[in-house]
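Every protein chain except one is present and positioned as in the full complex.
Entry: chain A
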Amino acid sequence: MGLGQNALPEGPGRELVLQKCQTCHDIGFVSRERQPRDRWDAIITEMQSYGLRLTNEERAAILNYLATYLAPGAAAPAPASPAASAPANGAALYSNCVGCHQANGAGVPGVFPPLAGHIPDILAAKGGREWLVQVLLYGLQGSISVKGANYNGMMPAYPQLSNAEIAALLNHIATQWGNAFPSGQSPFTPEEIQAQRNKNLTAQQVLAARQQLGLR
């Protein structure tokens, strides 16, 4: 049961569940459960006591999603076609990120930082390319400022993604929503990802490294 638990079935409210729940914990805590509506209701109440903030509408939408798609007996999402050797697809991999950074890359003001308009600034900074790879491999935790807004959360690490997948994902976010590589820069390569592995950084060291980038 430990594996495959990240798959959250498609359905209305799914994005909201991703956004609200994985701020504090891995989405597997949600997607592996199969509970009746009254139990989900109680679980949401418990999460609210831990500080989850929801409007009444959001709460109803989340409860409906959970009670419908994660009810006792609900099937896990169908596995993908067994295209084991398919090339890494950055747009598909972005579903790891969409819960927080949103489909339009704008993030959630004050909660999750934007990628749109921000990634090119990082790429242009000295050491910025390497730092982006480190964020994916080691996560990021603590207070940062992006375009005048403060964020104090945590970005999980994704060391389980392959070098090719991280490269594809970075190439995707570097070229979406009006983002582009600074002139003279080429797309990320798997070798570039490999070069940052085994540095064994902590999420705090990645935070400290961000301060060296000279971002405004």
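To be clear about the criterion, a contact is a pair of C-beta atoms (placed from the backbone, for glycine too) under 8 Å apart; a residue touches a chain by one contact, two chains touch by 3 or more; residues count from 1.
Assume contacts and distances are computed from a predicted model.
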item: Complex member absent from the view - protein name from UniProt, among "ABC transporter permease", "Sulfoxide reductase catalytic subunit YedY", "Fe-S cluster assembly protein SufB" or "Ribulose bisphosphate carboxylase small subunit"; value: "Sulfoxide reductase catalytic subunit YedY"
item: Absent-chain interface as seen on chain A, which is shown; value: 1-7, 9-10, 24-26, 28-29, 32-36, 38-39, 42-43, 46, 49-51, 72, 76-84, 86, 89, 92-93, 95-96, 141-142, 152, 154, 156-161, 165, 200, 202-204
